[in-house]
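The complex appears here without one of its protein chains, the remainder shown in place.
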């Protein structure tokens, strides 16, 4: 039986539902020793800002029960460098590329997108609105629905390419934010980014991260991510890119049943650099065993 | 060296900083085979409402990575039954008792407290404002600062006993809610309640919980809890009762360094019914090894 | 129910006895000496630190002094890990927990129905019935012959040979336990039926017993957190409202259960 694993994520056609979570996969080159990047449904690059950021001091990671905290701080060399090096290197591949976009101001997001519009190696944007927003006094863009609608609307006008908006889970009502993103013109919604957390070393009486707080990800947050995907699936009509603790085909199926059209593998890449391939194989064998010949029939198929 | 482990939680004097998380310990009797209840700093009872609730259908729990989801749904026999049976049974003990109070309306909370005012076996109230609020259209009381201030103010007027307000972590800004509770007259703030999550069985395509969503607790959420305790410690001046994944003395010390005056042991009781005693012993030996002769000197002692 | 005790118990043996079926013997005097048929233990499996809950298992057998055994099926992470444990490894065991089977004082003849590993909590009961000289029929079912691992044990303890059912017909009756049960209920007058197995089986046997007007007890398997009555995770809907499977059960009168 030929199983159709392809999905359409808001205009981005993926031959299977699996991409990587931004920031866990750089721009792919490091994983080239372990997998064929062309086997991915799409490749999502590390967040890029206009002129680059240095990121936070080390230590930048801490291990927590079934998860990790990170405070990389969106270190990146800026969009010009991304185009010149990473996106250039990706010309040797056919995998669709999603570029994750960051900014500290409304304007910065737009400038990054504008700079990427000329580049053919960009197939879609994933706009990360979890950054602190200088325009609105440091509050994260993504926690305030009117800001979300505004920034998404501005990005929308800057590009015709598929526009994925990535939400932070650190909000009271994720559906309100998702609706704002949809209203602003998002083609798809990506969730979840990391959950704000903290770890302390009782012996040294210091935080484990130099930055004190950081973002929690990994299996620990999977229940939170699944819940938000399910809530958002009921609240909006655009497709969802689900992530948070996915490391197996079964995890991916759970996200699809909750309402995700595609999924991203994050810190599982650190544990096993071939994780993405295991997830794709796991989805395929689930479909085989369960007589699913079109993976899209699983989307939102939760029975409750 | 005599180590002073006693703390004062907003007027409630505890001989050590350790109580139990409401709902994980019933009213203590079940643990009497394993520990001496009088060794606890305080005993917190399962949430009680005015006339009792039946709770949700089974399955009510699901195991998740380093955590569990529960959807007990605040099953309880009502305040009259609590007074007649559980609080009566606790007369055989000297341990201070914190009664956890639930309600679906402003009025219900007050009626529960009023009913308990005559009972001498109540030493403090912990008001759980994570219930859906019928007065405000089903939205959880605890996610809306004005409602929080209002309900806390009403409880405040109903009692002179120490009033602990327990916050839900499912909010954008925990400090805003904590400040509202303080403004309403809370003597202490308790956090965190469970994080809203979900688990799915890919084989059956059904949610693992009959109620679909449930509350995540255990080690998985410890980083989130620590972060919120630390944020709230900086935002308010009332003491904090910290909880979320505590199972060892080291965990407890981390919460105290982040700003907690006392701590509660939750699902760790399920894993080891003697957990509370291990936590108390662990705190004591940390103090011994580190030359701490008064445990209160650790509160908020994080160096960052 | 006697006082609950937690003990750190050395494993005496841990053997594969059928497809994904293992028999583990533990040195657990605190349970062995007080156990009643139908009670269970709540164990903390070592080396599954990312899986935070204990696992409940019926006590299969005991020497009444220090050894208890459990018959377990590998169904998930914890039971899979249990198969790797070797003699000398230790597990924390809380028990024995719960209300077990209640044998009526005036019982003369009873029927035991066990589906799959559901026969585990019935074996100690069979022993007790033997001691009390109560005439006992046993129906046990499994998917295949090699999964029918309790057959010999029951045959050695009860007078009549157990009636076996296999889903694939590889031994005994071909099909579910309900087939011989229906026949037996029609031909024999039982004072009580004791049933444990998958919930659909227990439901079906309960209905058969109700129709035959024979009282029936069933043992409920509910997901458990504390296992000692404190958390209200394991509730069973009964005509008296919600009851905790761990301490109000696991055995319930079938006519009291609301399915």
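Each chain gets a letter, A, B and C, in the order it is written, and its residues are counted from 1.
Keep in mind that, in the parts below, a contact is a pair of C-beta atoms (placed from the backbone, for glycine too) under 8 Å apart; a residue touches a chain by one contact, two chains touch by 3 or more.
Just so you know, these numbers come straight off a predicted model, no measurement behind them.
S.K.: Of the residues C:10, C:29 or C:50, which one touches the chain left out of the display?
M.R.: Residue touching the chain left out of view: C:50.
S.K.: Which of these, B:219, B:259 or B:273, touches the one chain of the complex that we don't see?
M.R.: The missing chain is touched by B:219.
S.K.: Tell me which residue among A:36, A:117, A:176 or A:272 touches the hidden chain in the full complex.
M.R.: A:272
S.K.: Who touches the missing chain here, A:13, A:58 or A:80?
M.R.: Spelled out, the listed residue whose C-beta touches the missing chain is A:58.
S.K.: Please identify, in ascending order, the residues of chain A that touch the omitted chain?
M.R.: 23-26, 30-31, 33-34, 46, 54-55, 57-63, 65-68, 70, 72, 75, 218-219, 267, 269-274
S.K.: What residues on chain C make contact with the chain left out of this view?
M.R.: Within chain C, the residues that touch the unshown chain are 47-51.
S.K.: Please give every residue of chain B in contact with the chain that is not shown.
M.R.: Residues 65-66, 219 of chain B touch the chain absent from view.
The rule is short, and it goes like this: only the chains that are shown with their structure count from here on.
S.K.: Draw the chains as points, connect those that touch, then say whether the picture is a line, ring, star, complete or other.
M.R.: Per interface graph, the chains form a complete graph.
S.K.: Taking every chain's C-alpha mean, which one sits closest to the mean of all protein C-alpha atoms?
M.R.: B
S.K.: Where the centres are mean C-alpha positions, what is the separation of chain B from chain C, in Å?
M.R.: 36
S.K.: When the C-alpha atoms of chain A and chain B are each averaged to a single point, how far apart are the two points in Å?
M.R.: Their C-alpha centroids are separated by 34 Å.
S.K.: Which chain C residues sit where two or more other chains touch them?
M.R.: 50
S.K.: Specify, in ascending order, the residues of chain A that touch 2 or more different other chains.
M.R.: 65-66, 219
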